[in-house]
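With one protein chain removed, the remaining protein chains of the complex are shown where they sit.
The block that comes next holds subunit A.
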Amino acid sequence: MEIFMRLATGASLLAMEAAEEAEAGGFGINTNLLEANVINLLIVIGLLVYFGRSFLGKTLSTRRTNVETAIRESEERKKKAAAALAEQQQKLAQAQEEAAKIRASATEAANAARAEILAKAEQDMIRMRETASQELNSEQERVINELRQRVVALALQKVEAELPTRLNDESQRNLVNRSIAMIGGAQ
């Protein structure tokens, strides 16, 4: 009987030692909740979740709405800017078109003006040349007439000057005779 008791205690001692050894070395789970401070940690975590959730939730939702409004605003701005850009581009195209038109009409007008001016100049030239030649002719005629009259006048003057000296009775007679002879000879 006694020996059985001894064996039993020995076995239990061995078992305890083995258990202690297992506790001392190797990984395990500590089931002592008080020693592991689990209850306090759970309370702390609970408090943290309880207060943190509302705070964090509020902060995050504000942030989200801020981001949303920022995105919306910037998108609106972008849309506005795109519309303005399109409008301005349209205006630019219109202006370019108009500029092209103006340029074309200006070229046309310039060409027309050039042709007109050229034609007018030519006309003027012809007319001037005509008038010039007319004037020249009339001047020439006038000068010739004048010269002729002058020559006649000079000749007459000279004749009148010389006539009294050279014309005596004999020569007058000779002259008359010759003239009569000439008239007679001619008949």
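Operating definition for what follows: a contact is a pair of C-beta atoms (placed from the backbone, for glycine too) under 8 Å apart; a residue touches a chain by one contact, two chains touch by 3 or more; residues count from 1.
Throughout what follows, contacts and distances are computed from a predicted model.
A.B. asks: Leaving aside the chains you can see, what is the UniProt protein name of the one that's missing? Options: "ATP synthase subunit a", "Putative ABC transport system ATP-binding protein", "tRNA N6-adenosine threonylcarbamoyltransferase" or "3-isopropylmalate dehydratase large subunit".
C.D. replies: Looking only at the record, the undisplayed chain corresponds to "ATP synthase subunit a".
A.B. asks: Which listed residue, A:I39, A:V143 or A:V159, touches the chain dropped from view?
C.D. replies: Missing-chain contact among the listed residues: A:I39.
A.B. asks: From the list A:I29, A:A161 or A:I183, which touches the chain that is not on show?
C.D. replies: A:I29
A.B. asks: Residue by residue, what part of subunit A touches the chain that was omitted?
C.D. replies: Those residues of subunit A that touch the unshown chain are 23-30, 34-41, 43-45, 47-48, 56, 59-60, 63-64, 67-68, 71.
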